[in-house]
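Note that this complex is displayed minus one protein chain, with the remaining chains in position.
Residue numbering begins at 1 within each chain, and the chains themselves are lettered A and B in the order written.
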Amino acid sequence: MKHTIYASIATLALTASGAMADDKITVITSFPDSMTGPIEAAFETAHPEFDLEILNKKTSAGVKYIQEIAGANTADIFWASAPDAFEVLKNDNLLADVSVTSEGIPELIGSYPLNDPDGFYYGFAGAGYGIMWNERYLAANNLQPAKEWAELAQPEYHGHVGMSAPSRSGTTHLTVETLLQGEGWDNGWAKWKRIAGNFSTVTERSFGVPDGVNTGNFGLGIVIDFFGFSSKASGFPVDFAYPTITALVPANVAVVAKAPNSEGAVVFIEYLLTPEGQAVLLNPAIMRLPINPATYVNAPEGFPNPFKDSTIGAAVEFDVAKSGSRYNLVNSMFDVMITYRLDDLRDAVGAIQAAEALHADGSNTNATALIAEAWALIDANPIDEAKSLDTDFAGIFTKKRKKVTDKVGERQAEVEQRWDAMVVANYARAKELANQAAGM
Amino acid sequence: MPQNPYIHKGLADRLPKWLVPNLSAIHLVAVFIALLLIGLLLVPVAQVMIVAFQDASTGAATLQNFVDFFQTSLFRESFWNSFYVSAMSVVVATAIALPLAYITTRFHFSGSILIQSLGFIPLIMPPFVGAVAMQLIFGRNGTINLIIREKFGFDIPFMNGLNGVILVQSIHYFPFILINLSASLRNIDRSMEEAAQNLGSHGLRLFRRIVFPLAMPGYIAGAALVFIKVFDDLGTPLLLNVNNMLAPQAFLRISSIGISDPMGYVISVILVIFSILSLWASFLFMRGKDYTTVQKGGGGMAKRILKTREKFLSYGVVIFILLLVLSPHIGLLLLSFGTIWSYAPLPDGYTLQNYVTMWENSKTFITNTILYASIAATLDVIVGTAIAYIVLRTGIFGRKGLDYLATAALAIPGVVLGIGYLRTFHNLDVPFTNEPMASWWVIIALALMIRRLPYALRACTAALQQVSISLEEAAESLGATKRRTIQKIVIPLMAGGILAGFVTSFATAAVELSATIMLVSSNNDAPLAYGIYLFMQTPSGRGAGAALGIVAVIVVAIGTIASQVIIERNKKLKSSGDSH
Partner (left out) sequence: MKKAGIKIENLHLSFGETEVLNGVSLEIKPGEFFAFLGPSGSGKSTLLRAIAGFGPKPKGRIMIGNKDILGLDPWKRNIGMVFQSYALWPHMTVRNNVGFGLRERKLSSKLIKTKVDAALDLVDLSHLADRMPNQLSGGQQQRIALARTIVVEPEVLLLDEPLSNLDASLRVQMRRELLRLQRQLGLTTIFVTHDQEEANTTSDRMAVLDGGVIQQIGSPQELYDKPSNLFVANFLGTANILEGKIEILGNNKRFLTKTGDSLSLSEGSSTVGNYIILRPQNISINHKKSKNSLPGKVRHSEFLGSQIRYIVTAGGTEIVIDQSHRAGQDWFANGTDVHLLVNTSTAVVI
């Protein structure tokens, strides 16, 4: 009797998370529960024969995970925002080339193709990036909302802005890369650093930004649009705007190579593209841009419609391949120059802004020269665009050496330490010069 | 010779001699436990340590990773920050605990109950949950600062950067120092103080030269514990967005760069070494300095009656600290009942909706938590009892090693254990299925078990020490085998202590986050603590997350109170009997 009980418990335990009577689809996703929940519920209602198993991982962690289990793959679907993550997996031959049938889905969203031309991944929703702000905070600090990236660099926003880091958030990575592609490598980084000089904090996860704005911890945040919309829909005193330089990129879904349940995976993708599936995106907890233009009929007041409003997301043509090739390198640069040295950067930029305020009329040419020099130090980058696209150099940041005989160049830690030394020195010097100028 | 019909044959007697040569069942149990501990503690941690010493691509032994670590300014900074935060947390915790300990042991203070509860309230709020609430009250634009800024025009950086971590940790951990300090002050015999007064000393001089040195060992014990716990804690800095400390750095490196990143392992090694060093240093300091001096019939130090002015001051201090200690609880309560709380001293309005939302969405979290914590706590008391028996009652070779191994889990930070498990079970599949073991929910329960084992072991050891060995010997002389004796005599007598150990294990496993956050791979497998973490990641989820946090607090509170009640009741039962 006892033995039977033990045996049953053992079997139950072993199968608790495993194969049930339903067909299981394993999904690796970076989307939060608030989004996957309603979609999962809708899908399982429409297709009761399937059971969706959601494994929640941040984008880069999800990519790593799929790379690590490639030998004995157990994942069916990879579902995330950033197309460049999909590029990385596609290049590693970790995605399956499937054909998916859908109706009423256009080719482009904004100026961006929805699906991978080779058929490895598909868009199911759109997202853009922009600026979110807390109305009470701005009112209390006598600030106006910022509508363009460049505005965020203005001195009145010093210490009031928050953002996540590209290394921690696929969507933030896209935002950073978009500006780099839109403004060019050197100008783009310069802009980012000047904006970062106004940062209150760099958050650990992309959600940390809307969270900070919602609670009023800081006043403005650089966020993906649905964070802005869903926060507002939840009742927080916040608002959101798209700057002109922004890319509208699709959020994607793909079938993993050698998936255990590739049929089920395709059914899931197809569901996402049905009018029913698209409608779920308008759920106030989700608030993503559907890619089926017909869905917008049911959208709430004020909800942007990229298919009607052509200003959204048209300015930049996002080059996914370029982004993918320097993915980790960009992460690293942002962290080294901005995230880890935020205090130094903020102090330096603050000093320069103070100096500029004192010499606003430009009459003191010495001071103006010093200020310009200080800015140049802030703007300086350790590498240029060409180097960023150099595959050997970018390869240092990916650690994909498979064979012992592969060339062992510098280690990532070494490169980062060099960069760190450079920016620390630059920021310190910039602050010095600024203080000097202020004293004049 | 006819068999004595009243003597039972034990298990080992019935097995063929060649299979079990002279090994009793207890030996087998010891071996099994040793294997369990090795597999679930030693191997994962060793794996972590080894990877740190290996070249990332070639696998050759090297110190290069450590060189890289110390040459990277970010890591040096993180190391220094972790050290600084831990040390400052001890300082602030002492600042809170010292006046309270002083008041209770030196004066007849009618608010002593108040102080006793102060020693209990912080511990029932898991620190990472408290962090969110503290942010709302003490943050840059939190309740206090908004009010101060409006009235006085400045604000106080309570929660900026490292300060926030220090504040949250001190408020959470000061009870350890309070309890230890009070106990060691109470253990100072009155005559120690009177002898000094008789020879001309009094007041601060007396405190400095006599009282404090005698209370030191107890204080150091408490302080070392606080230091280690703060040093290893992952949840609090993570939720406060402080990333330049060791534990969050390890977590971030592994979770974003992957388990092949050597730095995560280097950091783990440093965390472990430092923990062990701190423990060792505190033992060293305490060796030979057990200053328990209370004679039979002697009392602790003389208590004075408070003068009116002193009474005001004492009550003032106690109430101030009480408010400070309750601030995370109050903040959490407000958030859980609040509608929108944004840039305002208080929420805009109040509602029960958050609890409804929480209840609808948390059933999985709660059932998972009950499952994991039950498994962990059950295994803890079983293994704990077994080890306690083996150490105290047998002469089996290596029993001390078993004890040390189980206790060593104290020195292993949760994040390191998590990383170790990921690494160790990474390539293994769950038997009979194709699932990778690293994402199987059972290892979460096992990690929780290992983390709580030292406490359960201590509870079981204490319980066994109260059972006189003559009780077992009497049973054996009447013909009972070891197994039946343990079953019928020892365990029932230990029942109170075991139950208390179970309850404490359960309650603290239920809100563990550091190891859990590394090991949870699917939301379906997430327990309470992770559930709170998830809720806090969405705009609409903060209220529900806070509601779930209140549930967590209640669970721990009930567990703590229940365990105290059981221990008290047990004591009453025992005091009529004979203890060894």
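The definition used in the following text is that a residue touches a chain if its C-beta (ideal position, glycine included) is under 8 Å from a C-beta of that chain, and two chains touch if they have at least 3 such contacts.
Keep in mind that what you see is a predicted model, and the values were worked out from it rather than measured.
Under the touch definition stated at the start, the shown chains contacted by the missing one in the entire complex are B. Touching the chain that is not shown, out of B:I38, B:V91, B:A302 or B:I554: B:A302 (per the contact rule at the top).
The chain not shown here is touched by just one of B:L74, B:I115 or B:L214, and that residue is B:L214. When the omitted chain is restored, the residue from B:E150, B:E194 or B:D348 that touches it is B:E194.
Taking the whole complex into account, chain B touches the unshown chain at residues 189, 191-192, 194-202, 205, 209-210, 213-214, 216, 289, 291, 293, 295, 298, 302.
Simple rule for what comes next: only the chains that are shown with their structure count from here on.
Taking each chain's centre as the average of its CA atoms, chain A and chain B sit 36 Å apart.
Listing the residues of chain A that touch chain B in their complex gives 13-19, 32-34, 36-37, 53-58, 60-61, 64-65, 67-69, 72, 74, 134, 136-137, 140, 167-168, 200-201, 203-205, 207-208, 210-211, 214-218, 227, 230-231, 234-238, 260, 284-285, 339-340, 399, 401, 404, 406, 408, 411, 413-414, 416-417, 420-421, 424. Residues of chain B that touch chain A in their complex: 56-58, 68, 71-74, 135-136, 139-141, 238, 241, 243-244, 248, 252, 255-261, 263, 339-344, 361, 426, 429-436, 439-442, 521-525, 534, 536-542.
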